[in-house]
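Below: one structure, written as structure tokens.
The chains shown are only part of the set, and none of them has been moved.
Labels run A and B following the written order; every chain starts at residue 1.
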Amino acid sequence: MAWNTNVRWRLPLTCLLLQVAMVVLFGVFVRYDQDSDAHWIENKGSGNVSGDDMDNEFYYRYPSFQDVHVMIFVGFGFLMTFLKRYGYSSVGFNFLLAAFGIQWAVLMQGWFHSFHNGYILVGVENLINADFCVGSVCVAFGAILGKVSPIQLLVMTLFQVTLFSVNEFILLSLLKVKDAGGSMTIHTFGAYFGLTVTFILYRPNLSQSKERDGPVYHSDLFAMIGTLFLWMYWPSFNSAVSNHGDAQHRAAINTYCSLAACVLTSVALSSALHKKGKLDMVHIQNATLAGGVAVGTAAEMMLMPYGSLIVGFICGIVSTLGFVYLTPFLESHLRIQDTCGIHNLHGMPGIIGGIVGAVTAACATTSVYGQEGLARAFDIEGSNWSASTQGGFQAAGIFVSLAMALGGGTLVGCILRLPIWGQPSDQNCFEDAVYWEVPEEHKNEALHPEDSTLKPSEP
Amino acid sequence: MAWNTNVRWRLPLTCLLLQVAMVVLFGVFVRYDQDSDAHWIENKGSGNVSGDDMDNEFYYRYPSFQDVHVMIFVGFGFLMTFLKRYGYSSVGFNFLLAAFGIQWAVLMQGWFHSFHNGYILVGVENLINADFCVGSVCVAFGAILGKVSPIQLLVMTLFQVTLFSVNEFILLSLLKVKDAGGSMTIHTFGAYFGLTVTFILYRPNLSQSKERDGPVYHSDLFAMIGTLFLWMYWPSFNSAVSNHGDAQHRAAINTYCSLAACVLTSVALSSALHKKGKLDMVHIQNATLAGGVAVGTAAEMMLMPYGSLIVGFICGIVSTLGFVYLTPFLESHLRIQDTCGIHNLHGMPGIIGGIVGAVTAACATTSVYGQEGLARAFDIEGSNWSASTQGGFQAAGIFVSLAMALGGGTLVGCILRLPIWGQPSDQNCFEDAVYWEVPEEHKNEALHPEDSTLKPSEP
């Protein structure tokens, strides 16, 4: 494939158009919620709101919000800088799509969940949820990293955020599924959506770019910045929107445990699967995080610390095995070119997370949670709630997420195949110089010439 | 110009002298405030202090403080590592000046704002304000980056912190201006102060160092660490010293929105202004932050989320245009050599921020804020307050800040021109090896020989 990668007018127009739309829609729909409006001082102390300044939702959620924010922009951004010549794009495009995505997510999620009297009322929880939603786009970006243009990413973000919000609404509001850390809504959906897109964008001649499809020494260190910020802040991610008090507290503890266990089994498998016992940075950068993905649903439940360790234990193994055996198989036999191996980090662990959540929910009893605790943990309103039903709906959530991901990914993949988005040719993938002004040192050796006319060749 | 850059005795003496002065002045003046003193346990519950541990100011402000702290040291420090041979100095000198500056700022701001019975009483809010004050020095550092010695930076910090505190006192205490995020006090003042200093330190032969006045591939990635931590934590910056509750909450939301919009328009303009449509890292690293600067004053007001998006929208455009057209013009026609382009990131957006704040304040009504909310938002004590007067004073604040910056910058620039500070010659600018022991790899190719005697050449 060879297309015109000069995005001079297409990219600016896309950005400006989307941003103007955001301004207009925010102007029509978005207002401050009770805790962020200047009337708060008058309302607090009345009704069921305490009179204490500290009871503003801001103080319950803001530190977690900032941690999540770091995960989206530095975590995902730098995790993808492992490629030797794609650091600008990894960090920069992630920055661009996330900055757009959070705005669109505030709107989409707002219409579904915070819509009152014609207005979307926003507070810190909306900002966290918007970051979560964009997290699923960052996941999908990992599959197509290096093979798409920034315009394609913006288009994908537009659609994926929309589909994410619909899926989230079905799960949380219709099926009454609990998924505070997003094993299903964020990771399973994001991963299989991205894998479907990359399947449809299959590039038969991608091997022409294979000399750039790998790291240099320092790029792997930059990637570790991403890994570590994701790993460290994951307890905040899984606890950010849980109920006040014990649920947030417990979600942080469980995630901490799962992630710790996952590091040891990832290292074990990485060494065991190398013929000289050497560790592979790819596994350390990615598989160590699978434990956080896999307790996303159950972290706020009474999973118990040892339960979390077991989940992390298993996921470190599954994820590393995936990198060694499954990713090459998917590429060679199923035409799925998964640049970052998101299937191993978000796909399989996401599904495991959904199953763990379903099982944990199905085992919930009043002796473990207490009467009030159980009611609060699962938002039980009527009397016809049962743990096994909850477990069943949780399980259904996995399938709904998968279905939405495969269907949505197919649709979006087909749209992104159109030869109008300025995507790079097969021999110019994984290369910053296509879309970036790069310093002299790299200029000479970069870029194969491309036709400046819009001329797609046969796929 | 060629001076003796061996700072062996001058730098240590300056550091030690300043630090001894700090110890003495802290010993005479600085004590713990009510919330950080061991008597707190006895005082709480009495008077108008609640009996709850959580009501210690620490819990309202500490998470924001840490975010601001990261912005000053990692944010500004790494933002300036984009130069290929000036990473040690960017991070290291920023570290040095900020470490001195925060101590001096605690004293200066303390005398003006926290002075009781002969003592400066400090708590977490003083730490935040000290970091803010140093933020304006970091801004000014951006203009003279690569062209000054660490001694000059310490001298500049000494004077700039002093002038900052006077200006801040005039604005906040005399004019009763609101400027929680410092569009005027930090950014406008810092930027025009720095630009005046660099104007006075004009180096006609700076082109002799131009081969080092640019990035290499990895230095641009290091700079993105700075950019992203500034971008992510800016909501904390603008909300850190706002009133408890809704004001902090709202300031974070508004800043989040403005910054998101700014990313899209920066990318749009960066691509549109390049003849092949390629993105420029300089714009992504800097212009994307202008939205945070420009809502510094109004973020805690009822600017509305769409208002924030509009501000960010405009600033991304203005800032990128500034980098492409204005910075080269300032250098070639006005003898202003602005290494980091602070005029585009802090100067113009700072003024825009002041104007936005003035307009937002002038439009404040009781219907939007509520009776109590309005009184709280603008610290209204008497009955003769009016929104338009507030707006007028806000606008006056911009001019006062500009006047202080130009006057103070001229004074300090002249002091820094003295040939005694160990500044580098024109052909050794942007070079770590002047003041740092660098690894072998770089040693051979570095440093032009300099006279070891103190011998300034003609300017």
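The rule is short, and it goes like this: a residue touches a chain if its C-beta (ideal position, glycine included) is under 8 Å from a C-beta of that chain, and two chains touch if they have at least 3 such contacts.
This is a predicted model, so every value here is computed, not measured.
Engineer: Given the 2 placed subunits, let me have the overall number of copies in this structure's complex.
Structural biologist: Every protein chain is the same sequence, and there are 3 of them overall.
Methods note: only the chains that are shown with their structure count from here on.
Engineer: Using the average of all C-alpha atoms in each chain as its centre, how far is it in Å between subunit A and subunit B?
Structural biologist: The separation of the two C-alpha centroids amounts to 33 Å.
Engineer: Which of the residues in subunit A end up touching subunit B in this complex?
Structural biologist: Contacts found on subunit A: 6-13, 15-16, 18-20, 22-23, 26-27, 30-32, 35-42, 44, 52-54, 56-59, 62-63, 66, 69-70, 73-74, 77-78, 81, 87-88, 91-92, 95-96, 99-100, 102-103, 106, 122-124, 127, 150, 218, 222, 225, 435-439, 441-442.
Engineer: For the complex, which residues does subunit B have touching subunit A?
Structural biologist: The touching residues are 50, 52, 54-55, 59-60, 63-64, 67, 84, 214-218, 220-221, 224-225, 228-229, 231-233, 235-236, 244-250, 252-253, 256-257, 259-261, 263-265, 267-269, 271-272, 274-281, 284, 288, 302, 304-306, 309-310, 313, 368-374, 376-377.
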